[in-house]
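For this view, one protein chain was removed and the others were kept in their places.
Let's turn to subunit A:
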Amino acid sequence: MNSRATKLLSVAAVAALALTGCAGGSKAPQGGQDGAQADPYAPVIVQSGFAEKGGNVNVLMSADFATLDPGNSNYVQTANVGQLYYRTLTMAKETAGQPPKIVPDLATDTGKVSKDGKTWTYTLKDGLKFEDGTPITSKDIKYGVERTYARDVYTQAPQELNSALTDDGYKGPYSDDDLEAIETPDDKTIVFHLKQPFAEFPALVSRSNTAPVPEKKDTKLDYTNHPVSSGPYKVKSYDRGRELVLERNENWDPATDPNRSALPDTFTFSLSSSQATISQKLISDADPNAITLDSNGAMQASDTASLNDAKVKARTASGFLGCIDVIDLNTETIKDPDVRKAIALAMDREAIQVQYGGARFGQLVTSQLTPQMVGVTEQKTDLSADGKPKLEEAKALLEGKDVPKNLVYGYANSTERYKNVGTVLQQNLKELGIELELRPIPAANYYSTLAGKEMPDIARSGWCGGADSSSARMTVDPNLGPSLDGKTYGFSNIPRFYDKDLSKKMYELRGANGTPEELGAKWSEIYNEVMATYPLVPTMHSYTNSVVGSNIRNAQVGYFFGAIDLSTVGVAK
């Protein structure tokens, strides 16, 4: 076979791998700027320390933003681009490899809390203006929050902040009067009234709810076409589904904003490139000014070999995300904790890691609580650190037990690897004498199915830390905590874990006052107790690689965004 034919066959083989999503090698990533660091999961920032202004960054995306409206957005992609055109009271400032730090943004500090922990007060900085030059007032921020209560209009309105405030029944500014939970005694001051103390409140006001919206310019659902800018950039043009161009907002004063370097003059978002095109474009450096916001840096499992190429590696930013995947065990159908533990121990988590593309795409974990979380205590588990199954131990646990003969694993039908995870589990459970049926679930309704009557016995889910990925509470409570009234399991508690004593402890801890360290330790201790009953099995802490063009500077993967942080990126001319 001549070399040309060999080359073509190789290309075809790579293409076929890309199509089938076959896993590539499983080498762990090489951490550090020069690959010399011992920790294979250390974050890598591409060409840091760059400070020159000017140029254009091309952002390649496989789909348009669902919305640019800060009042109707629950998407990390929108939050990432949003920091370019809106500001919030506080900001979740990204540092590669770590949970974001909550820092003041529109406000002078991260908030002053009353002694009872139920009132938070913020004062706005001087010199804040919208893109049209009008001053930003506390009333604009309050109006922004009020809009997010209009849930019959904005289906994606973020609700974490709202659920902490006193005024639950408020219906939004279009069909109701005033939101009493927020006061604006003057143009510079905004006061929030909470149902109960909430130590992570500064993180809640970093969400897009508190982006100021001028009431007169609220075009409701059309606001997404041109949100009024309070940040360093404004919308120049937006051709839905094709291209978004952001240009400098001359009314943004950098003296009020130490968090955004705002280096490029413009950002051009291409909104309809296929993932295969994006990954090829980035790997081949066909566009030196390009980056992507697609998940996993738009890389396919078959791109693993390319990522090991020295030239590509030098252009690859990487780091942990806040996201941890788990296998949920339905505690209503698999009631015996020993049976759940046996299933957990029988799982080959190492093989599951391979289905994700190998070690490069995430680290095996035994807990959802990361060392980066504040106040976290030692995590106890019988799961193996290397992910290998403990079959003998699992079989011993089942002796004399009423073991279910058939179980169902549900997976989102759009993602091949989740089906493959099911195949791994199928083989593992067979060793315990359990037949596992794999049941596809429409991807668009995956999480609502898990929250509804059709919840299977076993399912995969992921959690990215909520508003504050440095807080143990923001992971433990939504995933394993009780409902708002404490009487049953919470709506996002996929394993449906509810234990009279432990759930009561969590319910009471929600309203507790204390320092983040103290509260973190308490949540972490409860997590240990809950996890002794194995309602879920932690599998992977996501690690993302994002290749950028050769002119791109200061490229870091955001822990929350899961993609290149747009607030600090620059481009060499």
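Keep in mind that, in the parts below, contacts are C-beta pairs under 8 Å (C-beta built on N, C-alpha and C of every residue); 3 or more make two chains touch, one makes a residue touch a chain; residues count from 1.
We take it that contacts and distances are computed from a predicted model.
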Its UniProt record identifies the chain omitted here, from "Peptide ABC transporter permease", "histidine kinase", "Transketolase" or "Succinate dehydrogenase", as "Peptide ABC transporter permease"
Please identify which residue in A:Lys118, A:Lys142, A:Lys234 or A:Lys281 touches the non-displayed chain. A:Lys281
Per the touch definition above, residue among A:Ser273, A:Asn428 or A:Ser503 touching the missing chain: A:Ser273
Listed residues A:Val153, A:Ile324, A:Ala459 or A:Leu566, member touching the removed chain: A:Val153
Determine and list the subunit A residues touching the chain excluded from the picture. 8, 11-12, 14-16, 18-19, 63-64, 66-67, 74, 150-156, 159, 172, 174-175, 220-222, 224, 239-243, 270-274, 276-277, 280-281, 284, 286-287, 414, 442-445, 447-448, 451-452, 478, 491-492
